[in-house]
Structures are given as structure tokens and as C-alpha cells.
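Dropping the structure in here first, questions after.
With one protein chain withheld, the remaining protein chains of the complex are depicted in position.
Presenting chain A:
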């Protein structure tokens, strides 16, 4: 995604009144959010960023088709694209239009319902990996993670505690349930994660039956893994916040 960046003063003013260049999206960020310098906010609809969220440099928010809500304690990695850049037909060509063909093609396909407002929602504790794309109207529920280069098409719904592995593309308005891992390539394969305590593998049960040994003690619930992951995520965010602050030169007012 080689992009032509506008000068880095883009996100600085939430209520920007620059007449030249693409419109600045009105930004409403929590005081505890960490937003890097070079993040791009464009569009006409507001962008809301929750408390404790970390936005890496060169992430891009395009609020042309609807507002963008980012919940608390999320991590938006570098060069992630949330929303869609304006299509050349509907807008005057902006210098910062993304070169991603996926976006522009789907944009032109759905050019008719641009009037409709499509809110993009990302709930709390979500990780959005580098270079991933979340198109307008998608809804990512809490504690989900979108890995690098994944593409979430319009109107897709990613359930909580789910994971979209890198490079996977979730089809438009495609649902992904809770506690599901979508892995592989293209549309990907799906797998349910262990949430509660799972029954012991039949191989183990059978073996124990034969050898008439007592069954091994039951394993804890699968949830503990997720708890651990979220805890690590929390730590990562804290460290990131510290690292990004000097570069960002101050958080949002």
C-alpha cells in the first residue's frame, strides 16, 4: 500500500477548517487514548476513539460513509485502514486515496448506497493488525483480534473473542460467531475455540479405561487461555502507550 501521504498535520486539529485537501473528520478521542502523529483521519462523519486505545502511526480512518466508533482499550496497528477511501467518482480526487485495489473496487461496486450511513464499530479490547482493512459498516465485537493483512468486508460482523488470522478475507456481511478462529487463506477455515471445560479427548479416555487408571484430573476451562491473552494485551497496550507518547507529542485534548 504505497500511499501518498498528505502532510502530517492532518489529524492535529479535530475541528479543522482547512479548505484545501480532503476533509478532516471530526475526531472525538478520550484523553487517555494514545494516537500517533501520522494517523490519518479523513471524512465527514465523526470518529470516536475510546479510553486507553492505542493507534499506531500511519493508521488511516476514512469516515466518508458513516461514523467510526472505536471502543476502549483497543490497539490499531500501523497502516491499518478503517473505513473506505472515497471513490474517485463521488469525490474529488484526494491525494491520500489508498492504492489498495480491494477498497477502490468494492467502493465502485457499492457506489449507489453511499447515501446510507454505515457506521463502523469496533468494540473494546480489539486488536487490529497492521495493514488490515475494516470496511465501513463492519462491526467487530469485543476482545476480537484482526491479524495483519486481514480484510473485513462491508457489513461483516465479527463475534467477540474471535480471531481473524492474517490474510483471511471475511466476505461482505459475513458473520463470524463468538469464540471462532478463522484461519487459512482466502475465506479461511473456521474453528471454535474452547470456552468452557472440554471433555477429555476420547483417546485419553479410552486409554485410561483400558489401563484402568484413573482419568487425569480435568483440565481447566479454555477461558483461561483467553484471559491470559487479554492480560498480555493489556500489558502490551501500556507499554505501547509509553512508547508512542514522546513521538506523538501529546495526547488528544
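Everything below uses one rule, namely that contacts are C-beta pairs under 8 Å (C-beta built on N, C-alpha and C of every residue); 3 or more make two chains touch, one makes a residue touch a chain; residues count from 1.
Basically, contacts and distances are computed from a predicted model.
Only one chain is not pictured, and the protein name UniProt records for it, out of "N-terminal acetyltransferase B complex subunit MDM20 homolog", "H(+)-transporting V0 sector ATPase subunit c", "Dynactin subunit 4" or "Exosome complex component RRP45", is "Dynactin subunit 4". Touching residues on chain A toward the chain that is not drawn are 163, 165, 180-181, 183-184, 189-194, 197-204, 206-213, 216-222, 224-225, 227-229, 231-232.
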